[in-house]
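Comments concern the structure below.
One protein chain is absent from this view; the other protein chains keep their places.
Going by the order they are written in, the chains are A, B and C; count residues from 1 in each one.
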Amino acid sequence: MEIKVGIVGATGYAGAELVRLLMNHPYAKLTAISSVSFEGQRLSEIYPSYFGLCDMVCGTQEDVVNKCDVVFAALPHGLSQELAQLCANQMKLFIDLGADFRLEDEAVYKEWYGGNFLDQGLHEQAVYGLPELFRAIIRGKSLIANPGCYATAVPLALAPAIEAGLIETEHIIADCKSGITGAGRQPTQTTHFADCNEGFTAYKVAAHRHMPEIEQTLSRYSQNPVKITFVPHLLPVSRGILATCYATLKEGVTEEQIRHVYGRRYQHEYFVRFLPRGSAANIKSVKYTNFCDVSVHVDEHTETLVAISALDNMVKGAAGQAIQNMNLVLGLEEKTGLVLTPPAF
Amino acid sequence: MEIKVGIVGATGYAGAELVRLLMNHPYAKLTAISSVSFEGQRLSEIYPSYFGLCDMVCGTQEDVVNKCDVVFAALPHGLSQELAQLCANQMKLFIDLGADFRLEDEAVYKEWYGGNFLDQGLHEQAVYGLPELFRAIIRGKSLIANPGCYATAVPLALAPAIEAGLIETEHIIADCKSGITGAGRQPTQTTHFADCNEGFTAYKVAAHRHMPEIEQTLSRYSQNPVKITFVPHLLPVSRGILATCYATLKEGVTEEQIRHVYGRRYQHEYFVRFLPRGSAANIKSVKYTNFCDVSVHVDEHTETLVAISALDNMVKGAAGQAIQNMNLVLGLEEKTGLVLTPPAF
Amino acid sequence: MEIKVGIVGATGYAGAELVRLLMNHPYAKLTAISSVSFEGQRLSEIYPSYFGLCDMVCGTQEDVVNKCDVVFAALPHGLSQELAQLCANQMKLFIDLGADFRLEDEAVYKEWYGGNFLDQGLHEQAVYGLPELFRAIIRGKSLIANPGCYATAVPLALAPAIEAGLIETEHIIADCKSGITGAGRQPTQTTHFADCNEGFTAYKVAAHRHMPEIEQTLSRYSQNPVKITFVPHLLPVSRGILATCYATLKEGVTEEQIRHVYGRRYQHEYFVRFLPRGSAANIKSVKYTNFCDVSVHVDEHTETLVAISALDNMVKGAAGQAIQNMNLVLGLEEKTGLVLTPPAF
Partner (left out) sequence: MEIKVGIVGATGYAGAELVRLLMNHPYAKLTAISSVSFEGQRLSEIYPSYFGLCDMVCGTQEDVVNKCDVVFAALPHGLSQELAQLCANQMKLFIDLGADFRLEDEAVYKEWYGGNFLDQGLHEQAVYGLPELFRAIIRGKSLIANPGCYATAVPLALAPAIEAGLIETEHIIADCKSGITGAGRQPTQTTHFADCNEGFTAYKVAAHRHMPEIEQTLSRYSQNPVKITFVPHLLPVSRGILATCYATLKEGVTEEQIRHVYGRRYQHEYFVRFLPRGSAANIKSVKYTNFCDVSVHVDEHTETLVAISALDNMVKGAAGQAIQNMNLVLGLEEKTGLVLTPPAF
């Protein structure tokens, strides 16, 4: 079996990470890549790590669609909708790593991204690709909205407790910290080494676009409106997201109950590692892999659940999850090509 | 005027930082230093930065007490009480950077540190040295308990809102992040470069010793019991603490009110910089100085205050605040020797 | 085919890296591991990254030898000789990542390591396992001395020029920079985060044990005595070695000749990537892989060759090369289990 896959926007970080992971996939064959900024250049000129390993030349978007059966898009928001239409017309599986199809409600999309839905019907075909929460409805779809990085981390930390009704769904706090690659490859003052290094700060406090996405996921999953206060911070590391989530326990809920619920919920999820008592999730332990580590802690004196998740923003938070979605849609084992060992150090 | 000052425990990080700052003090004269581990060695052998600048030899604790009028102690907890007694007997000003005199309640001290108060009278003479909150009662004292680093950052972020009654005092969250020097100079697996670098994790979740200290400060300051959920994390930077604090706003409280209250509260505090709207506190902006930057943000959709403080854990969180306390007790301007410009990068 | 492999000293960095790589090997089956310091503990307790992936318990050295056909040893120097004897008696393939069998001359070994050869016969059976230079004599051996990290990087940078007689073999300089993992897992002041971070210094200037090893390799390879000045530095990164090597060009030698010789010499070496003109080797491009990137540059105004190599000190400089040696000895393709893509960022 050979699946012809292509990447539109291959020279951004998510695109480049897709390349790395797809080289490791037993059935996917990377067939075409495109880039507006680097058309005509070899990928290894942009990323010298790939010298001799992926010297493929960046072509056009049309090229990718024509030559491939699966199209991954890693584009700035607003640019995926026409491409999705094109893929739909040609019956190609389209997996969008951007934000265009993540939000169900056009008004919310407009508020946070400033654009409209070009084709409402297309949006209705799209499915939100967080397999651990929505596996059943992803199968068989051909337009996948791959979740945002924070929007993967926070729901995986909180979903079991919400599902089991163990926490209040008001005043949930998600204090998140992301490595610099989350800000993209484009050089800016924010990503300048001397600005990040030895620095640490919050940004877009309670004003980040992943907030409505997280609320949509948790509300849909629990079938109840969930609100969160979401504050992201910029960590001086290359990769990784740690989400420290706080919620008030319902009266009488014990740490044991919490551990039991999380343990059962995630026991068959290969990519979610529920950590033993005494361990706290660490971004170091998931680097370069599709794992999301989850640890839970209870502050008895304030009756608060602290649920922490760690993932690699470029893998489970982007490219890895996209491949997981592809596997799921195509009926492959979800972990195909994603059995990766995080370095010990 | 010349003040003879000495440092007991000069080779730990807080001790070494005291040396750096005291060299810059116009009246203090560093007269003696001690170290159990490095007795007989020059400080510049332990810290090569100080070569030619402070080649003073580490002597004994007795030496320091005998030769100096002000004794700073930077010792592991449990070791300061006898030294404090000795200083009290000799009428020396004693400023303790350790935890022995921070907690008022012996039962709480015992629960968190496992020891007893050796001399209750001595503890009654001690005063908690957070000048911005307790200035009036620090003046004239001769036994100062210098606050812990987190226990400085969190109260400075929250005190104005609590004092003005703008937030609920239940379900306060303090999500804190500290640089590695917070773990001390002693090499351990936790402080090994390869373990910290590119890693990020929480530790002692809801179980850190600064938690009761923070609660004591906020409760005393507001004259009401305050409880917090406190989760510290280890940041891969050398210095700095960022405290992101969350509290539910009382009904109807606006961002404008919050900004007004903070602005007025801190307008005459040299060391607290209340940042303008749109800025978020960053550890980078306070490095090597005694500043504590505070920014406030309101999440209207959840009616939550996000108050963020940043300080250098070794300066405002330890050595700088200790000198500020010395200045205060001795009737000097508080900023004497502490007018420092943080590097721009 | 299944090869039973084991690791003695599995909890050090080289041992843990062997685990990561062997999990990726199609024929090797990790069967037993040992550790003196952590006997009875699961490897994933020491390295949380491995949770759920390698929860194997550390046993004894004897265990490893008894259960396995291939024994890798990652031990402090001096401890491998008896183990090698044991393996030799039991006809096991023994691959030593330590220094005990690297130096041919007992006097040199004694000078630099302070010990004796326990069994001269055993040392005569040993072969120095740098496949790119000594492939022919490694095949069929059963006692492999895996080279040191610097001692891999420097010869790969210089061998083609020396072999082709293009440079003077006097006054060769090897200015090398290594990530912190080169100093081992044991916490020390040198590896404390706050000491390394934002620091950079040379150490053991012209006095590092890899110097005689490098000289032995280059002298043997060129059949002429080669001397080098070797200065290692400690880089504030976790992994990677960059060796910047300087040699005087023989009269009239051009950059074109140099490029031609290197290109031809390495064209069939999968693990050595000879970079195109205009590129300089970067440790970032080889991370987590067995590649050694080499770039060459000519300073015409001083008639000097600058040859630069970059490798991951834990892979091509330790565990990866050890597996490459195993593959070579066992008649497998050398790159079996070592086809790895370095992350783009």
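The criterion applied here is as follows: contacts are C-beta pairs under 8 Å (C-beta built on N, C-alpha and C of every residue); 3 or more make two chains touch, one makes a residue touch a chain.
On a predicted model such as this, the values are computed, not experimentally measured, just so you know.
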Legend entry - Omitted chain's touching partners, listed by label: A, B, C
Legend entry - Selected residue (touches chain absent from view) among B:S35, B:Q61 or B:N282: B:N282
Inset, instruction - Would you indicate which residue among A:G114, A:P187 or A:G252 is in contact with the undisplayed chain? - result: A:P187
Legend entry - Touching residue (missing chain; options C:H25, C:K141, C:R265 or C:K287): C:K287
Inset, instruction - Have a look at A:L97, A:A174, A:C196 or A:A307 and name the one touching the chain we're not showing. - result: A:C196
Legend entry - Interface with the undisplayed chain - residues on chain A: 13, 180-181, 185, 187-189, 191-198, 236-238
Legend entry - Hidden partner interface residues of chain C, rising order: 170-171, 173, 175, 177, 194-195, 198-203, 205-206, 227-229, 231, 233, 235-240, 242, 244, 246, 248, 280-284, 287, 297-302, 304, 306, 308, 310, 345
Legend entry - Where the missing chain touches chain B, by residue: 13, 16-17, 19-20, 23-24, 47-54, 181, 185, 198, 238-239, 273, 275, 279, 282, 284-288, 293, 341-345
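What we mean here is this: only the chains that are shown with their structure count from here on.
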Legend entry - Separation of mean Cα positions, chain B and chain A [Å, integer]: 38
Legend entry - Length of the line joining the C-alpha centres of chain A and chain C, rounded to whole Å: 37
Inset, instruction - Could you put a whole-Å number on the gap between the CA centroids of chain B and chain C? - result: 46
Inset, instruction - Spell out, as numbers or ranges, the residues of chain A touching 2 or more other chains. - result: 198, 238-239, 282, 284, 287, 345
